[in-house]
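Yeah, one chain of the complex is gone here, protein chain that is, but the others are all in their spots.
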């Protein structure tokens, strides 16, 4: 589990970098605002999962290293700002690895707390994407998960695969790598070939409800 | 309680339908986005109530049928999309029955957990309306409860009546139907006669706070 813990801290730092860069995109917030949004992006998903599951203390209250990882990520985002701009493909890869990791970790945590598989899949996806949703709300963006190439759906697919393999007693580590790889693969294919889910319905509707 | 449980599951499905239709109104989200917003609309109010009261496991983690009701509602919303457009009055009635039911259920749950009547009334109203508020935030709408004909106020009035009758030991079932009917009646009258609460103050103000 030691390697995985390192991954989780690094994943948190990376989400903070991605949040800090996103915060800077629209307005010109000060250092505090950027750090704040980086923080919310990084811990939003895990906090929501833990609060919905009633799992206390929640992740960053229990382990202060997550807070330092976020502060470190924000500082890095500022110092290497220009360089990071040029590394979009690297950033994309990190983000993809991050959501894959957080999905599996969130799914496992929900299972270990006695949640059913349906709930565990939702909690896994929430862990990965809800930090970004809250960030988008704070910065007045339409949450990307509603209009972007397959994103949260990739997480959900990975979580469902994990739960299926778990049901058939596939060993945990093999399952971790298989399900995580599926998320990464789906996400890369979606961006590469510009895939998206079918639209719901196009016609607009005005309702009194 | 069996009939009421059926009502609750149906009410959840209906809120999911209403959320899915609302999600489709503004942008053209994909299937995932619509299901996601339907889900949040349906479980947002009850989840917030349970988290604020510290009542774990929260409603849809405890009972997975609520998740299936939401998925079913979203599929129905897509398959019968055109038909549902023409059924606005029916939809309005279902929504009204839904908020009435959720208000009373939420008020009762808060009371049963030892909350005072003031808190119970607020929790009842939250159960009914906060899913819609979160949906409006996610889809970038000004939450309807701020500008629409009497909506949350009807829930609050019903909750207060329930608490008053409860205080005078009116039997639970009679109380349930009486208070629920008051919510439905107020809401129907408000829409029918275009009633709204008095405005607060009209002058705009710029403040440094």
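Note that the chains are named A and B in the order they appear, and that numbering of residues resets to 1 at the start of each chain.
Operating definition for what follows: contacts are C-beta pairs under 8 Å (C-beta built on N, C-alpha and C of every residue); 3 or more make two chains touch, one makes a residue touch a chain.
Note that the coordinates shown come from a computational prediction; the quantities given were computed from them, not determined experimentally.
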Hidden partner chain, touching residue among A:76, A:138 or A:189: A:138
Chain not shown: contacting residue from B:23, B:40, B:53 or B:97: B:53
Missing-partner contacts on chain B, residue numbers: 51-54, 115-116, 118-119, 122, 133, 137, 140, 142-143, 145-147, 150, 152-153, 156, 196-209
Hidden partner chain, residues of chain A it touches: 18, 20-25, 27-34, 36-37, 47, 51, 54, 56-58, 60-61, 64, 67-68, 78, 81, 85, 88, 91-92, 95, 137-140, 191
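The rule is simple: only the chains that are shown with their structure count from here on.
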Rotation, 0 to 180 degrees and nearest 5, that superposes chain A on copy chain B via CA atoms: 120
Euclidean distance of C-alpha centroids - chain A vs chain B, Å: 29
